[in-house]
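Here the complex is missing a single protein chain, while all its other protein chains stay put.
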């Protein structure tokens, strides 16, 4: 009865998976043909569909970014033996920022040629990164069985990766001031870094 | 076969986690730029974004309040050995009131300067509190292995905490008549009480 | 490897719980203040809130009805040892009809004074009942360990309960032609029958 009140790993995983499932599906709610009062003909439908392409691009980038964060969360909970309240609250913050993604994506999809949209999107990503980075810190330094020295070493590696990710997001925000089109692709770069991350983390 | 028909803890946990995941994500559907017929320029976009800030504030407060209730629900199901129909129906009532939160939050976000919005929000919180309090009563007095005396003692402590929470909500509703701005922050206070609750409940 | 390809109980439970969680939360999306172009004052807000009360009533009735079906589904999967494709397809039909509930509820909330709304709602409930009844038949006659005679006996009891439920829904549809207000309360009666069902099913 020593750990009564300590939430198990299982439920925070279930809640997080649920949040990701809903957020990933809600992204697509934004793909919608404009309401028309009369009947559409084939040419008008094609034009409407083509007009959705920038939204589709934002949607796919956001989906891939969410995939990277989900994989990261999985690796995290795979590493820990159990969770404590500090970890839980950081996880709850993490999903709070995840729930913003459908909104900031929609903003990018509709108005990414305006200065503020890529900035708001970048700030959203930076907040998710910060929450996940804090979760890694708690996990590695307090919630695993590995030796103190190895934990410190792994935390150092993880932290450097997150610093790199912060730099990418910062660059994207800065570039957005020059040309919004760059920004979207820098976020895509962020995604490729994400996909490459797992292997080294395993090796260490 | 004695307990055939008795729903397991696992599925009511899964349903509750699902409800929280959807409710938490739906909160954000309310964050939406006003539909405009023409093109926005940068200044108009910034103005629209700034106009969303009160909604964002309501959203974050509600998210934190839902987190506190989710943590409370977790502690609850962690304590019980199994569930019976009385507990299940109280849990279903609990999630009914949770599903109202996106609506009452949206009301606060748009009209919290009007008398009724903080009152409706407060009543929503009070109903959730009442359902969760009844779940604790059932759990501690009927569904644990601990001795009758210890159960009564723990129930007394839990009940006092809920009485305190009811007072906070009551105060927020009363204050809303004076100045709506107070109300929002009293709900935030409610959240801080919530975060401090776990430790003593463990100790007892 | 004999049962390769046979889906486990766990995933159909997870999918069903997810469907219920989303359907229960989507019901509330219908509770929405009418969009107003200008600012609301307190009196107008109160009037808008009062105008939502019939929707709220429909919402709560539907939520309770969904609770009864969820509890029924739980008892069902608690009884079976495993699932086969016949059972799975009946379960998928069951959740198809569950996903209609937010739509038919919204219809009741807005237009229940018109003939067709309670009829459509009643037909929806009858389809859910039919799917769940077929699931019980498959479960009791093919997917449990109990003796053939006991299974037949229990199936007879369950079938009689579903016949009673069909009669209630039929009566509600018929009454709707006379006075829609009766219909809503007959559906509520259906809910109370539902809550009383578990005990005898256990006893048998």
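Which chain is which? They are A, B and C, in the order written, and residues in each are numbered from 1.
We take it that a contact is a pair of C-beta atoms (placed from the backbone, for glycine too) under 8 Å apart; a residue touches a chain by one contact, two chains touch by 3 or more.
Note that the structure is a prediction, hence the values are computed from the model and not measured.
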Quiz item: Among C:26, C:61 or C:140, which residue is in touch with the absent chain?
Solution: C:26
Quiz prompt | Of A:14, A:93, A:117 or A:169, the residue in touch with the unshown chain | solution = A:14
Practice problem: For chain A, enumerate the residues touching the unshown chain of the complex. | Solution: 13-14, 17-18, 20-22, 24-29, 31-33, 40-42, 45-46, 49, 60, 63, 67, 70-71, 74-75, 78-79, 195, 198, 201-202
Quiz item: So which bits of chain C touch the chain we can't see?
Solution: 4-8, 11, 14-15, 17-19, 21-23, 26, 85, 88-89, 92, 95-96, 99-100, 102-103, 106-107, 110-111, 114-117, 120
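Methods note: only the chains that are shown with their structure count from here on.
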Quiz item: If chain B and chain C share one sequence, what is the angle of the rotation that overlays their CA atoms, in steps of 5 degrees?
Solution: 90
Self-check item: Identity of the most central chain, Cα criterion
Solution: B
Exercise. Find the geometric centre of each of chain A and chain C from their Cα atoms only, then give the gap between the two centres in Å, rounded to an integer.
Key: 36
Exercise. Could you list the positions in chain B whose residues touch two or more of the other chains?
Key: 14, 17-18, 21-22, 26
